[in-house]
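These notes concern the structure reproduced below.
After this line comes chain A, so read on.
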Amino acid sequence: MRLAGVVLIALVAGFLMWATRDLPLRGDPQSPASTHVSVYYIENALVDSKTPNMVTAVLADYRGFDTFGEAVVVVAAALSCLLILLRRRDDQGVVDDPDERRRIAGGADP
Partner candidate 1 sequence: MTSRYDSVFLDVVSRGVVPLIQIFALYVVTHGHYDPGGGFQGGVMLAASIILLRVAQGEESYERFPRAAGLYLAAFGALAFCLLGFMPQLFGGNFLEYGYAIPPMEAVELRYWGIFFAEVFIGFLVWGALVAIYDALATGGFD
Partner candidate 2 sequence: MDQLLHSAPLLAILVSALAAVAIPLTGERRRNLRETWTILASIAKFGFVAMMIPGVLAGERYEMSLLEIAPGVELALKVDPAGLLFATSASFLWILTSFYAIGYMRGGNERKQSRFFSMLAVCLSATIGLCFSANLLTFVLFYEILSVATYPLVIHAGSEKAYRIGRQYLIYAITAGIALVGGTALIYGLTGTLDFQPGGFLEAGLGAPMLWTIFALFALGFGVKAGVMPLQSWLPNAMIAPTPVSALLHAVAVVKAGVFGFVRLVGYVFGPGLFGDMGAATVLAVFAAATILLASLIALTKDDLKARLAYSTVGHLSYIVLGVALLVPQAMLGAAFHMVTHAAMKITLFFCAGAIYIHTGKKKVSQLDGIGRQMPVTLGAFGVGAVGLAGVPLVGGFVSKWYLAVGSVDAGMLIFLGVFLVSGLLNAAYLVPIVTRAFFRSSPEHTGFNEASLLMVAPIFVTMLLSLLLGIHPDGFFQFFSISEAIVEAVTGTSFTGGG
């Protein structure tokens, strides 16, 4: 089982190495990634938003929606940690009281 796992992982790593044959060489300035969309960012960041730092321009403007999503991820993480770890005494009763649980379980909607 353990061996099978190691073999599988080795296969994944080997697969990646196999696939990198067709990736651009390290630092190739003519790679597709460096010649297609990114050129626009480099050439226009300053013109479009007076921002010399292209990373910031891409981050907050061109792909601002990613960043917005990312911000939501952070909030979601905080919210998740609180949800997992904390318990709030609800404004509608004490939470661990069996009587309260029974009250919630029975009867119609409050």
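Candidate entries met the following condition: all candidates are chains of the complex that A comes from, given by their letters.
One rule holds for everything that comes next: contacts are C-beta pairs under 8 Å (C-beta built on N, C-alpha and C of every residue); 3 or more make two chains touch, one makes a residue touch a chain; residues count from 1.
On a predicted model such as this, the values are computed, not experimentally measured, just so you know.
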{"item": "Direct contact with chain A in this complex, candidates 1 or 2", "value": "1"}
{"item": "Complex contacts: residues of chain A adjacent to candidate 1", "value": "47-53, 55-57, 59-61, 64-65, 67-68, 70-72, 74-75, 77-78, 81-82, 84-87"}
